[in-house]
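A short write-up of the structure that comes next.
Removed from the display is one protein chain of the complex; every other protein chain stays in position.
This part shows chain A:
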Amino acid sequence: MVNPILIIAISLFGAFFIALISPFVKRTGKIIAFLTIGFDLYIGASLALKSLRTPVIAYTAGFKPPFSINLVVEPFSAVFLLIVLTIGFLISLYYLAHPGEEPEDKFFTLLILNLMGASGIIMTGDLFNLFVFFEITAISSYALVSIRKQKASLEGGIKYLIISSIGSSLFLVAIALLYGQTGTLNIADIAAKLPFINKSVALVAFLLILVAFFVESEIFPFNGWAPDAYQGAGEGISALLAGVISKAGLYALIRLTFTLLDLPLRSKLLIVFGIMTFLIAELSALKQKRVKRMLAYSSIGQMGLVVAIFGIGTIPALKAAIFQGVNHAVSKVALFLLVGMVIKNLGIYKLDDYKGLGRKNPLLGLLFSLAILNLLGFPLFAGFWSKLSILLSTGKQGLYLLLSLILTGAIVEVYYYVRFMKILYERNEEASHLEIHLLEAMPIIAMAAFIIIIGVNPGLITPLFEKASEAIFMKFSYINLVIGG
């Protein structure tokens, strides 16, 4: 019997175990983190498979909700759980051969707990419990971003800390307002009582939640922290920000605005803020001289695009948004890890320093190109199918202005990424040769394989997204699932 609680329990066990033995046996964090996260992924994958047939619900403390906290894994949360844990696992695999940040044992403790927080956000069925896991994810992220203790990482960390703390206190106020109205904290229970909630209270709570999770999912104008955090963090942690932390924030944003407070206002706000983020971030990426900062802006832009598509709210659009979210996670994590390998070997940060690297190191160049082409939606890669479904679902709704703005942003994106690829393959005799550790490259090769396999046969994965988008679209089936039975 797989129980979602096990992910939380095992992660805590791993984290406390590192704390227990680290003064006696140093440098075990790496291995323990790898094993713990591997186990989490195993549980998460079996849960996800099971939830496609029947959703999994776990109660805690021996009482039924709304009196105690429950965890729910249904197809929509299953997809996000899979993204987060798979990416987390690949990052921990990468760190097996890549030096972790110092102090290493504490770094890996933070990494385990960060993933636990993200999985908790995705699985919980309780509003306040979501806040607790949100705090766990956020606090570990601040520390992971600033652990390098260089000027840039401290700057990123402290900006993130301040903005995200304001966001989380707004979220807390929203929880208090909703609890005052309904007398319960269970997400399904509150959702069922939405018609009885005072209209203006619901509106204020909705806006507070929106702002809080716009901060986490890097939506303009609440994303001032993001470029600095991405740039200052270690490359593995930038990958974590792109593939795990922002995805957990995105999940909470969607779950709370689709299931908890399903207000008609949502659609407009998500589309407007999303597309604004997409355009501004892509234009900012265009003029960056540093690779990591360029990728950071591109990451923010992608999050904006995904949020805007979620805003359309039809089943094909939801499906497209989820698909694009997955593709973005895979590509961006691969890119950040590759940049990490380059920095470890050569210590270069600027775009121009990459001149000829791809020509000199064929494997590196190939992996870079695959990840970039996938992000751009080149035909026969997974990204092509998600970009195509974005355009189709937008066009179908007659949102032609949105469609043209998406295309504009996409053209800007193509321009700076192709420029980057051109630099990679430029003729340069002085380009250095990279020592690539196979274990270090493994996670990236795995992601490249995913990109190609899904690109050739998207039918392998689209049924999963279909189920997920149906699950988030029909909020009453979620309510029935939790408090009906």
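Basically, contacts are C-beta pairs under 8 Å (C-beta built on N, C-alpha and C of every residue); 3 or more make two chains touch, one makes a residue touch a chain; residues count from 1.
Here is the rule we go by: contacts and distances are computed from a predicted model.
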item: Name of the absent chain as recorded in UniProt (options "Cysteine desulfurase activator ATPase", "Thiosulfate oxidation carrier protein SoxY", "Heme ABC transporter ATP-binding protein CcmA" or "Cation:proton antiporter"); value: "Cation:proton antiporter"
item: Residue, one of A:L81, A:L115, A:A143 or A:I209, that touches the chain absent here; value: A:A143
item: Contacting the left-out chain in the complete assembly, out of A:Q181, A:S267, A:T314 or A:N345; value: A:Q181
item: Option from A:I37, A:V84 or A:L110 whose C-beta touches the chain left out; value: A:L110
item: Interface residues of chain A (partner: the chain not displayed); value: 3, 5, 8-9, 12-13, 15-17, 19-24, 58-63, 66-69, 102-103, 106-107, 109-110, 113, 116, 120, 128-129, 132-133, 135-136, 139-140, 142-143, 146-147, 149, 173, 176-177, 180-185, 198, 200-201, 204, 207
